[in-house]
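Mind having a look at this structure? Questions to follow.
Only one protein chain is missing from this complex, and each of the others stays in its spot.
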Amino acid sequence: MALRKKPIVAVVATAITAGTALSACGGGGGGTTPASSNSTYKGGNLTYLYEDTVTSWDPQRSYVGVDLSNESRLFSRSLVQLPVTTDAKTAATPIPDLATNTGTKSDGAKTWSYTLKSGVKWQDGKAISCADVKYGLERNFNPNLTGGPTYAWGYLNIPHGSDGLPSYKGPADTKNQAAFDKAVVCSGNTITYHFNKPFPDFPLALASLREFDPYRKDKDQGVKNNLTIFSDGPYMIQGNWQTGSGGTFVRNPNYDPKTDGNRKALPATITFKENIQPDTAASRLIANNGADQSAVEMMNIPPSNLSQLVAGNVKSRVENPQSPFVDYILPNMKRLTNPKVRQALATSLNQAAYIKGYGGSQTASAAKSLVSPALLGYKPNPTTGALGQGDVSAAKKLLQGAGVPMPYPIKFTFRNNPARLAGAEALAATWNQAGFKVTLNPITNKYYPTIQTPSDNSDLYWAGWGADWSAQSTVLPPLFDSRVNLTSSTKTSDYGNYTSKTTNALFDKASMQTSVEAAASVYNEADAQLGKDYAYFPLIVEKFVFLRGSKVTNYINNPAVSMYPDLGSVGVSK
Amino acid sequence: MSTPLTKEQGRPADAQSGPLLQVDDLKVHFPTDDGVVKSVDGVSFTLEKGQTLGIVGESGSGKSVSSSAIMGLQRGTSARVSGSILFDGRELMEVSDEEYRELRGQDIAMIFQDPLSALHPYYTVGAQIAEGYRVHHPDASKKDARNRTLEMLGKVGIPNPARRIDQYPHEFSGGMRQRAMVAMALINDPKLLIADEPTTALDVTVQAQILDLMVSLQDEFRSAIIIITHDLGVVADVADDILVMYAGRPVEKGTVMDTFARPKHPYTWGLLASMPRLDQERTDKLDPIPGNPPSLINLPTGCAFNPRCAHRDRVPGDKCRTVEPELFQIGTQQARCFLTDQDRTEIAAAHDVSPDAHDVSADAHDRSQESA
Partner (left out) sequence: MFAYVVRRLIGGVFLLLLVSLVTFVLFFAGPINPAKFTCGKQCTPALIEQNTKALGYDKPVLEQWGTYVVGIVKGRDFPDDPALKKTAPETIAHCSAPCLGYSPQTSQNVTTELQPRIPVSVSLAIAAFIMWMIIGVGAGIIAALLRGSVIDKALVGVSLIFYAMPTVVTGLLLYQFVAIKWQLVPAPQYVPFSQSPVQWLQGLFLPALTLALYYAAGYVRLTRAFILETLGEDYLRTAKAKGVPRVRVLFRHTLRAALTPIVTQAGLDLGALLGGAIITEQIFSYPGLGALAVSSANQYDLPTTIGIVLVVATFIIIANLVVDVLYGLIDPRVKLA
């Protein structure tokens, strides 16, 4: 379930298609060369226009993609990090950050060790210790610190209760501390993690999420620290973060760039302005006045403003990369039991018509798989990747051959917004020609909780997903492993009730692989099986349309930061 | 034209300069999208000091509009006013707005029909009365105005004026409110008082009190009064002269005594017949004039009253329907009617309700003698 922040002004009659998403990494295949001027000038103030409000600046509680990247670039360093680059393959390859290397694996990728660099410090000048790294993970288990990723909960080799959750409940849980201490061991400046299964993606998880980031025990005030920033990175907060308006980051005097080598940290200050409307941001950046000349944004330019972007002085400041988000359509396997019916739907699915309705080629491109093209080991789906051309006659034949009454009634449920509604109407038109009778069921509020309900009687669902890091392990198993998803109370993320022993077995096989590459080829097999079963139909890869001020330098489209402005790179000119 | 009554005999001979008010061919026309509404169309009368004129008519007959015209209240509106209003030797049609404002409330005062709506709900009664005094006495202090107000409140018979002066209109009873209105109107000793249906909104006993009050104050201040009413009983009570209006025009003029004794116009007969009378059985319903008043935009040709007149066919040559009668002088009286005295006598003989020798006129006579 790719939980995205909901567009804040649903009432504004413009389609706000993409906000932020729960995605650490991934990113589009449209890697472009830096379009803005390059400069090594250090100084100036960068303005960062932020939609809505930041949910959390607490590393262990953050799970919004853009926040995870920004935390990493500004104030929360990890053992390893993702490089400042525009190349998709490089972007998916972690490099050392606090640790001296990208980790030493042993025991079939079940044990990982890292040694801290010397000279890495907190903003108060104290050295970052192994205990700080360990403590950060401990507090990830504190049940009161809700909202963050929980990969460690499943992977760490610690006892689990009958409910599947780890028995260890964070630093206050003295009873189970010993068990945790066995799984995460500090020895001098070296920290060793013991997992209960191979975790070849671990460096990617470290670099993409903030779950494993260090935290100072003497600074931990639990839930009170949700928006408290205590830095070990190039910037620290000036004063306090003000929910609703934002805050200003200034240089951290105790950060030593020699221990880094990746983050450029060009601007002297970075001012975040929260609660900015996409329309407002677009207008301001198009106008390019005053402080907005050195501003970047993280929200899509709304369709209503797209036509203004062609003007000469604006055009050069527009980026239109592929986002890490893939939208797809799922048949409800409990209702559409006949595979021919699903095949007919996939065959007559008209991606081009959908994109046209959705806002055109600036807003999306056709997807060939649920896996984002930016992910390691990406391959188009061998079955459904070739469909989606809206082949009405072939679909009609399939449907006639299926021996079902026609027109075949279909209830299509999707998360409502004007763009998606227009797209859904276009899809329905082709489906209807092929012999279906489609009823559109747009849902505006609480979309995912609604379609997670096991009793929901829709035939088709729209859904979107962004990977947590650039490996398929964070895409296919969370969406289609029936064993982790389906319970009597919720479908979790397997909205289509897909259950397949073959696929589950492939997931098990993939999870036993000791390298990302080896796992990727098994996931390709699983994706092929999903295609064969017509378990999902790829729809679109969403695209971002970002605008920046004319004084912004070193602007890049980096898949490592999900194509959002890379605060490890951008600067402002004098 | 007004026949001297008993009251007039006690008048000082100070009116050599002519009557106090002389209205001549007064017209008030309102242009509207549908045409010109001739609310008042050629009204003339004179009024001497200390005298009372009653203007009578149905609603829409133009009686209130004429009084507003005398007050100059249509100035600055779309109304077209013409004719002559000679007041105390001045032609009011020619005075400036500011001069007119100074006259209003000072020399000409007015009492309105519904004292509740005519008093401002947000100001105390005392403040409203005092305001009338202070706008015409700019040098008077607040205290002077208050004392004068207290005095007036006492004069109009409001008990405990010191307490009442600071109360709001809604705290007054209907009769008390009208007494306050009288006090407001008379605070500057006006030469002319126009009372527009002053008792209509009041119950019968209070009506009588207010009328008595007006008459007694008139005697004290020697004001002339125009009393506008649809109630002939009121006219009989207080007026010396009567002017009956129909469709914007006077149809009958004369002294109260003559007119009640020998009304000349069929419309006046109708009005008199529709009066409740003590000498008739309760079972008899009142005798309203059949039909409705005409539209003031499209008056009937001929006599404006002809569609409602039972006697129009008596006049030979269908004159009532074709020729507009002028205001004929009939003895001391005037009437806008073609009927001859011969006709009137025959009609009187044939009708149960006699237009002759109306009881009320005797009343009126008695009363005016008493109060003299």
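Miscellaneous remarks
Think of it as A and B in the order they're written, each chain with its own count starting at 1.
In this text, a contact is a pair of C-beta atoms (placed from the backbone, for glycine too) under 8 Å apart; a residue touches a chain by one contact, two chains touch by 3 or more.
Everything quoted here is computed from the prediction, not taken from an experiment.
Residue-wise, the contact with the chain that is not shown comes from A:T453, picked out of A:S316, A:T453 or A:S521. Of the candidate positions A:E71, A:D97, A:D468 or A:D527, contact with the unshown chain belongs to A:D468. Checked against the full complex, the candidates A:N38, A:S118 or A:S245 give a single residue touching the omitted chain, namely A:S245.
The residue from A:K264, A:R284, A:R317 or A:K551 that touches the chain not shown here is A:R284.
Against the chain not shown here, subunit A presents residues 1-3, 6, 8-9, 11-13, 22, 52-53, 55-56, 58, 61, 63, 142-144, 146-151, 153-154, 163-165, 171-172, 174, 220-227, 242-245, 273-277, 279-280, 283-284, 286-287, 289-290, 292, 445-446, 449-450, 453, 468, 478, 484, 487, 489-490, 492-493. Subunit B meets the missing chain through residues 68, 71, 73, 101-106, 109-110, 112-114, 117-122, 124, 128, 131-132, 135-136, 168, 170, 181, 184.
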